[in-house]
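Shown next, in structure tokens, is the structure this report addresses.
Complex shown without one protein chain; remaining protein chains in place.
Should a chain be cited, it is by its letter among A and B, assigned in written order, with residues numbered from 1 in that chain.
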Amino acid sequence: MGRKLLLEYDHVPGIETFDVYRKNGGYRSVEKALKSMSPEQIVEEVQKSGLRGRGGAGFPTGMKWSFLAKPEGVPRYLLCNADESEPGTFKDRYLMERIPHLLIEGMIVSSFALGAKLSFIYIRGEYMWILDILEKAIDEAYANGFLGKNILGSGFDLDLRVMPGGGAYICGEETALIESLEGKRGNPRMKPPFPAVKGLWGCPTVVNNVESIAAVVPIVNDGGDEYAKIGLGKSTGTKLISAGGNLVRPGVYEIEMGITVEEFIYGDDYCRGIANNKKLKACVPGGSSVPILPAHLVTKTATGEDRLMTYESLADGGFASGSMLGSGGFIAFDEDQCIVRNTWNFARFYSHESCGQCSPCREGTGWMEKVLHRLEIGQGTMRDIDLLADINKKIEGNTICPLGDAAAWPVAAAIRHFREEFEWHVTHPEEAQMRNFGLLKNVIVA
Amino acid sequence: MSNTHIDLNKRHSEKPEFSPERMAQVKELMNRLPEGKHKSALIRILHMAEEDFGGWLSIETMDYVAEILNIQPIEVYEVATFYTMFNLDPVGKYVFEVCRTGPCMLVGSDQIIEYIENKLDIKVGQTTSDGMFTLKTAECLGACGYAPMLQCGKKYHEHLTKERVDEIINTYRSGQVPN
Partner (left out) sequence: MVKVTIDDVQIEVEPGTSILNAARQIGGEVVPPAMCYYSKLPGTGGKCRTCLVEVAQGSEKDPRPMPKLVASCSTPVMDGMVVKNKTSERVHENRGGVVEFLLINHPLDCPICDQAGECHLQDLGYEHGAAGTRYEEERRTFDPIDIGNKIKLHMNRCILCYRCVHIANQLTDKRVHGVLHRGEHAEISTYIENAIDNDFSGNMIDVCPVGALTDKTFRFKSRVWFLKPMEASCECTKCSGKAVVWMFGNEIYRVTARKDKYGEVEDQDGKTGWICNDCRFDKKDVSKWNIEGPRKINRHSVISQGQYLSPRSNAKQITDGNQ
């Protein structure tokens, strides 16, 4: 078992309460930061740590912070992105449910570093019960002087609010999140201007994922250099991986970056292999939007090296033979799973979640979903497979926000690695449907 | 495919009104926001309104929320129709939202949906004749490791099996909330 920085105390009874959390070393980073560090020093530590955004894009957090505009007399905002909605991802939920104070502690230190006096946690509406947990914890933090006016006598004021969404994956995109927080439809904004210059209510804003903000706590406590010692190359620190699909022991794991994918799937400390004594067929290592990998490319790269749980190793080989670490939503498929059906399922998800603002995404995601459905129910043709590949190319890179890419990549990867399975659906329509867990009548709606 | 507009028969007969306690909560939410930024409270107030006024948002409810926030009704309709959690039609007392996205499908959410359909004798999107249950599907609810699952109100019911579904339905029928 590797070192744990975030989930070290997740099984301590009562850790969700202020007292227990505090007894286990909680809020030390706030004391350290407010009493002995300048905001610039904190930003520097975060830069040294090499922490990369844990929401999926992997952009260096310290660099993002350094971009924040600081015009005189204009408020700045820190928003925590707790809209976790990427299929396969449920790590932020685990953290917030179990150790809400860790996120609050991270928010206080990060707000201090960025000069924000009012910060928000934007949480997906479906996690309403976690909103209750967070608000309770925030009340405790206020009562103990860690939030509100003049925190710990430092002169630093901070108010922290939790705001729920209403059911929209797109609000995980930072400008859509801002729109939603302003009480509007979650339509992503055109960039530039970037949120660092014009974000919430037109003011400079930083949006960070839950796990990124929580990671600031150990970085401030132990120093950025110490954090950077864990991991491999540019993948520093620990990462929460949420594992789902056909695994013996799915769940949320905190891993040290750099363990092998093999160990993660089969190791006793982690998922313990594929459920029901079946074989691994494929894997989506970083949330539904990243390319799917066939079994032979999951544990080894195309050049035969061990595949590691790092940003670089999972991307090794580019899209031709690699994938991405993404948000850490690890989905395993056993030998009996149908790739066509799953690809259609993901396409339906992205079509359902498109905001509908820009034409390639609004029209293209729906079109892909329909063509995939046709193939899935045995009414597709060989031409449909090429059509899909082409629609996909016309969406990718041409949309306002990354949802277009997120919708296009899984389809492209499925065709790239499992083309024969698509073709088999065309040549063996009846058999293809029988393989869907025998759920014939559920599938056919045509 | 066609979009449904409001069915004018489906309206609340009386003007909805928050209880004084709820109204205090709403005002508190608004006051916590900076001057002139009250619209930010819209989504949360809509959740409260849905909870208080029958589990769905009628025109009257939405107009009432617009009035509280001093915004145009269309601004509320735009938001309410964008987010999938808001029900724009009347629903049963308990709404089951079964996740159907990839990771849930891999471990049998389709069978769970089919089982509930048969058990309650309704199809997805319908409400039982006694007004107790509405069945809906949902896209990824962030419970992939504990699949299959369904959400009912604030509650996530995870690791579903047919037996577990029976138990959940029976407990709700008896007026209690299952663990």
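Here is the rule we use: a residue touches a chain if its C-beta (ideal position, glycine included) is under 8 Å from a C-beta of that chain, and two chains touch if they have at least 3 such contacts.
Keep in mind it's a predicted model, so treat the numbers as computed, not measured.
> So there's a chain missing from this view; which of the remaining chains does it actually touch?
A, B
> Among B:E50, B:E75 or B:E97, choose the residue that contacts the chain missing from this document, as touch is defined above.
If we include the chain that is not displayed, B:E75 is the one touching it.
> Considering the whole complex, which of A:V30, A:C355, A:V411 or A:V426 touches the chain not shown?
The missing chain is touched by A:C355.
> Kindly state which of the options A:S180, A:N208 or A:T365 is in contact with the chain not pictured.
Considering all chains, including the one not shown, the answer is A:T365.
> Touching the missing chain, which residues of chain A?
These residues touch the chain not displayed: 168, 185, 190, 192, 351-360, 362-367, 370, 387, 393-394, 397-400.
> Please identify, in ascending order, the residues of chain B that touch the omitted chain?
1-6, 8, 59, 72-75, 77-78, 81-82
Keep this in mind: only the chains that are shown with their structure count from here on.
> Can you give the whole-Å distance between the Cα centres of chain A and chain B?
25
> Name, in rising order, each residue of chain B that touches chain A in their complex.
Against chain A, chain B makes touches at 32-34, 37, 39-44, 46-47, 69, 75, 78-79, 82-86, 100-103, 105-108, 110-111, 113-114, 138-147, 151, 154-156.
> Hey, which residues of chain A end up touching chain B in the complex?
Its residues touching chain B are 75, 84-90, 93, 118, 124-129, 132, 159, 161, 163-169, 180-186, 201, 242-246, 250-252, 284, 288, 329, 331, 333-334, 337, 341-342, 345-346, 349, 352-353, 355, 437, 439, 442.
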